[in-house]
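One chain of protein is taken out of this complex; the other chains stay put.
Just so it is clear, A and B label the chains in written order, and each chain counts residues from 1 on its own.
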Amino acid sequence: MAKPKVAVYWSAACGGCDVKVLDTNEKILDIAAAVDLLFWPIALDFKYKDVEEMADREIDLCIINGGIRNSEQEHIVKLLRRKSKVVAALGACAISGGIPALANLYDAQSILDYVYHKTTSIDNFQGPLPQPEYDAPEGRLTIPKFYDSVFALDQMIDVQYYIPGCPPPPSLIVKALTAFLQGTLPPPPATVAGEGSVCDECPRERNREAKVKKWKRIAQFTPPADTKKCLLDEGFFCLGPATQAGCEALCIKANIPCEGCMGKPQGVTDRGSKMLSYIASLTDASTEEEAKKILNDVVDQAGLLYRFDLPKSLIGGRRKE
Amino acid sequence: MSFEPKLLGFLCNWCAYAGADLAGVSRMKYPPNLRIIRIMCTGRLDPQMVLKAFAEGADGVFIGG
Partner (left out) sequence: MKSVKSMQRISIDPITRLEGHGKIEIFLDENGEVVNAYFQVPELRGFEKFCQGRPVEELARIVPRI
């Protein structure tokens, strides 16, 4: 039997997901031996032209990491969708926009203006902005169009499988690839992750009586002598209860509150508001004014509650006039 | 044309909804802009529902309970 054909592509991603594929350590050798890699920009020398020349549905599994930031990425993921039987979204960016989608709080114009005109390390004295087309003396040069917002992968193409995390734990990548090779993947769409929320995997214990008078920043963190106490009860913004399990509470075990990279748990539409409701029930306030005061002290609520999923959230991003 | 807001009401089964019911039985009228959803308790109301109401075009959300 011919080996299954696999392609890996990154769009608006940092490369961390690709590194995590390599972080499967010695298993990467088994993976490389079991599949035919047709396209993988970070590791192999294939060009977009090679993908265009493939037959439709030639790729058995296409793993895409990264959200959609510009027209080139949209074009390539749509091309890969046509050439693939199964598409899997790898990592928070592909699933829900990820960190680059924090840019959805601003419009394209203000980002371009800041990056190319106002940043202190920029000396752009003539002030041009990148143009999609430029007529060089030798011929026309093109770069992709910079979109106004970042999109999650499934807002552009159909996605069958989701492997969450920022970056996804290698154990999940191995689990997904093994299931793919053995043909035991669940019926799509499905998420390859743990059961329940991060709290289910967290070794700390909740105190059901706990109330929080003041929400603290991580900078105020001094590891409590008792590492058994729940970080939320201690007043740290830990997104564990509103985050999909599967990471084995890696950050919390290192005394860092969960930032929610594994994405929303099953059955949740809008993760930030779900978390907000949890925060509200923990906050120790008897009047509305008091509650407002305690919660207004939290710096950057949007960045804490919606760090990884602005495009897929109900609030979406900046206010559109 | 004057602005006709679309309002969505989440009413608690035990108080506000019973009140709305009684208003109906007493043949009192309220404008049709308000669409009421009965919930078993306002404690069941999730902020997600309020955001979803606004996302799907409600101009205002009324929570009674």
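We take it that a contact is a pair of C-beta atoms (placed from the backbone, for glycine too) under 8 Å apart; a residue touches a chain by one contact, two chains touch by 3 or more.
Here the structure is a predicted model, which means the values were calculated and not measured.
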{"item": "Among the chains presented, those that the missing one touches", "value": "A"}
{"item": "Candidate in contact with the missing chain, chosen from A:Thr119, A:Asn207, A:Thr227 or A:Gln266", "value": "A:Thr119"}
{"item": "Touch criterion as defined above, residue of A:Ile28, A:Ile42 or A:Met156 at the omitted chain", "value": "A:Ile42"}
{"item": "Contact residue for the chain not shown (choose from A:Ala34, A:Leu102, A:Leu250 or A:Leu282)", "value": "A:Leu102"}
{"item": "Chain not shown, touching residues in chain A", "value": "12, 14-16, 41-49, 69-70, 72, 98-100, 102-103, 105-106, 110-112, 114-115, 119, 130, 136-139, 141, 143-144, 146, 166, 217-219, 259, 299-300, 303-304, 307"}
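Criterion: only the chains that are shown with their structure count from here on.
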{"item": "Geometric centre distance via CA averages, chain B-chain A, whole Å", "value": "36"}
{"item": "For the chain A and chain B complex, residues of the former touching the latter", "value": "268-270, 273-274, 276-277, 314-316"}
{"item": "Chain A contact footprint on chain B (complex, rising order)", "value": "46-48, 50-52, 54-55"}
